[in-house]
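All protein chains but one are shown in place.
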Amino acid sequence: MTDRQDPGEILSAPLIIEYPFKRTTGPVIGAFLTGLRERVLVGSRAEDGRVLVPPAEFDPVSGEDLTELVEVGPQGVITTWAWVTQPHAKHPLDEPFAWVLVKLDGADTPMLGALAAPGIEAVSTGARVEPVWADEREGHIDDIAHWTLVDPEGGRA
Amino acid sequence: MPEIQLPASLRDVEPVRSVRTPAQLDYTFTAGDATSRFLRGITQKKIIGQQATPQSKVYVPPRGADPELGAATPIEVEVAQVGTVTSFCVVNLQFYGSGMEIPYTSALILLDGADLSIMHLIQEIPADQVRIGMRVEAVWRDDADIEPTLESIKWFRPTGEPDDVNVRIPGEKRGTGLGSWVGGVAPTELVVRNPRTGVGGTEADGGEG
Amino acid sequence: MGHERVAVVGIGQTKHEATRGDVSVAGLLREAAQRALADAEMTWTDVDAVVIGKAPDFFEGVMMPELFLADALGCTGKPMFRVHTAGSVGGSTAIVASQLISAGIHERVLTVAFEKQSESEAMWALSLPIPFTPPLHAGAGGYFAPHIRSYIRRAKAPDHIGMLVALKDRQNGLKNPYAHLHEHDISFDSIKESMMLWDPIRYAETCPSSDGACALVLGSEKVADEAKAQGRTPAWVQGTAMRSEPTLSAERDTVLPLGGALCAADVYRQAGITNPRKDVDAVEMYVPFSWFEPMWLENLGFAEPGEGWKMTEAGATAMDGDLPVNMSGGVLCTNPIGASGMLRFAEAAMQVRGTAGEHQIDGVRKAVGHAYGGGSQFFAMWVVGTEKP
Partner (left out) sequence: MRDIAIISFDQTPARRSVPELNEVEMLMPAIHGALAKVDMTIDDIGFTCSGSTDYLAGTAFSFVSTLDGVGPWPPIQESHVEMDGAWALYEAWVKLQLGEIDTALVYAYAKSSPGDLPMVLTRQLDPITVAPLWADSVSLAALQARALLDAGKATEADLAEVAARSRRSALDNPNAQLAWDRPADDLLADGYHIAPLRKSDCPPITDGAACVILAAGDVARSKVSRPAWIRGIDHRVEPIHLGLRDLTVSESTRIAGEKAGVAGGEVDVAELHAPFSHQELILREALGLGDGTAINPSGGALAANPMMTAGLIRIGEVASRIWSGEANRGVAHATSGPCLQQNLVCVLEGEN
């Protein structure tokens, strides 16, 4: 009989799981991504009249198809946020930043984004933000490079 | 497909239909106890199977559990580096990452002293001459290239011994296979010996018959 | 079987293709689900619970994708359940869904199984380079081919049987508008001349990779009786069974697995089938490589050991034979892996309901749906019929 080994004797090796998934969008999510490429934000109108962003292909309550897409934003308000002191290499920003849920003007549900801000004290629920568009856009959520605060007078903070 | 109503700003532009979302996840894989012990044997050019009890089946390569008993396999047993081809296929498809010249033969090989066939390559014989029952032996890489992987055995090649005409294809020792209906009668659990209770199977299995 | 009777009251599937470039994953599922709901004359809100099945998550690169699909399937505020039993999953998912009704918990359950293989490649997802793990030298075909060779040797079967199965299933698939492959020029010779990929398996004896989904609406006796009263025939679930055995055990028979035969014996007992060949009118079995038809004929009790290939050769499993097998064209024509098992179960139900269109067999009173997965080690079966169990 052999004894169990110490962890140090166990063989280990890197395992990398990587794939460039190609996802078909369908017409509704496709329209959302088309909008990002064109620097336009769109949501879908739910059965109860709410505007959902990102648009849903289907009503989140009843499950029925949603087909009406409407333009929203581009500015909105933070509904909740979290401050990341040490960004992960995979995060959208390299410097400390805030995750935010942003309710765009004309929308009823908020969407997730990464907000560049000078520090945690600059961020608050209710603050106005707007997207900073990537220079090269291809119809991808990353076409919004990140979000930025808008000062109360309407210019950038 | 429902008709989509777009806002004016998107009506005259080419719609996005698909999107690439590359993703990479990095893991540190650890081999666990049974596999580490097996592969350390490989680095010494030994093929070491494992079993749960001195009476139970010898598994090569071991994977940590005897799947019939549902028990750990702490006992190490060195098995032979020669064995018998129990079945095989000839591969004509260039398989991702294989780097093999086609056609090549991938075979189930029951090593002497083991109870389960391993899958490995057969070389040094034309693919169309490989036979069920053929006796084969392991061919190792050069010593400098031995690593803790079953691929340190480059392939198996014929030993030149006569074929084993009694080679056991899994389940065939009962003639018709375990999951066959004979005379229209379904098999039951008792066709095989329960390794924990000893119930079932034939006397040849060490069961109650 | 539980206390409550269960029936299939709605069936839907997508058009299956190599790449469904027109729909998202959610859209694909909804295409099948909405057809099933329409068939059952129900809406999303009528459904009590949803049971989802698919094969490994790496296929689409979404971890536990039922979570992001919850609202796509109208699950908000409802129970949603995800089954994964390898290739048998489409069958076991339908069984889990049926048990929610037979146990008396729900009245109307929607079950959906899918795979959108075009989002990645099955070859990639099935061959992740796991360190220290012996390489599988040639994919799934390379795994199954030696076992097929063992069958051919054991049953003394002639070489052309696999080709006959491929020809029959591809021709049946021409009658099925949803099937992925519609090979109008298929012939025995074209199959024979196709490339030998994993000798003894030829290219034309191998299943395709498909995008697709299948959905069933299952109802309680009350729901099914109402459907019947309105002229929609229910397919009564007369038996369900699952069995599992280890992938790599010393005693296991990889050609005629004991688990497969026990699963069949269990489901026949429930359905009152004593002579499978006589009592069953049509079978949809999981045949991803053509030779599995004769193997499963023996494993499921339709033929004596070594005789399955003779049934195939004699045409018994053709549309006009005494035991039609894979009327839909089967897995050889359509293989969205996670859905493949449910498609077998669905086709069995369509035959019983008389709604199979051009591939309908006349007068089907009892039909068997069969699925298997892993290394021929996970089995799921059901028997559906025109009569209440």
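Should a chain be cited, it is by its letter among A, B and C, assigned in written order, with residues numbered from 1 in that chain.
Throughout what follows, a contact is a pair of C-beta atoms (placed from the backbone, for glycine too) under 8 Å apart; a residue touches a chain by one contact, two chains touch by 3 or more.
The shown structure was predicted, so the numbers you read here are calculated from the model rather than taken from an experiment.
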{"item": "Omitted chain's touching partners, listed by label", "value": "A, B, C"}
{"item": "Contacting the left-out chain in the complete assembly, out of A:29, A:66, A:116 or A:150", "value": "A:29"}
{"item": "Which of C:83, C:155, C:368 or C:383 contacts the chain that the document leaves out", "value": "C:83"}
{"item": "In chain A, positions touching the absent partner", "value": "4-7, 9-10, 12, 15, 17, 21, 23, 25, 29, 32-33, 52-54, 56, 60, 79-85, 88, 90-92, 99, 101, 103, 109-114, 120, 125, 140-142"}
{"item": "Touching residues on chain C - with respect to the absent chain", "value": "1-3, 24-25, 56-58, 60-68, 70-71, 75-86, 92, 96, 99-100, 102-105, 125-126, 128, 130, 241-249, 251-252, 257-259, 262-263, 374, 377-378"}
{"item": "Hidden partner chain, residues of chain B it touches", "value": "19, 21, 23, 25-36, 63-72, 189, 191-192, 194-197, 200"}
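Note that in this section only the chains that are shown with their structure count from here on.
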{"item": "Which of A-B and B-C has more C-beta contact pairs", "value": "B-C"}
{"item": "Distance between the centres, which are taken as Cα means, of chain C and chain A, whole angstrom", "value": "38"}
{"item": "Rounded Å distance, chain B centre to chain C centre (Cα mean)", "value": "26"}
{"item": "Averaged-CA centre spacing for the pair chain B and chain A, given as whole angstrom", "value": "45"}
{"item": "Residues of chain A engaged with two or more neighbouring chains", "value": "11-15, 17, 19, 21-25, 65"}
{"item": "Multi-chain contact residues (two or more partners), chain B", "value": "1, 17-18, 21, 23, 29, 31, 35, 39, 148"}
{"item": "Complex contacts: residues of chain A adjacent to chain C", "value": "11-15, 17, 19, 21-26, 29, 56-65"}
{"item": "For the chain A and chain B complex, residues of the former touching the latter", "value": "1-2, 4-5, 9-25, 27-28, 30-31, 33-35, 37-38, 40, 42, 65, 67-71, 139-140"}
{"item": "Residues of chain C that touch chain B when the two form their complex", "value": "21-23, 61, 123-124, 127, 129-132, 134-139, 141-143, 145-147, 149-150, 153-154, 195-201, 246-262, 264-265, 268, 275, 298-299, 301, 303-306"}
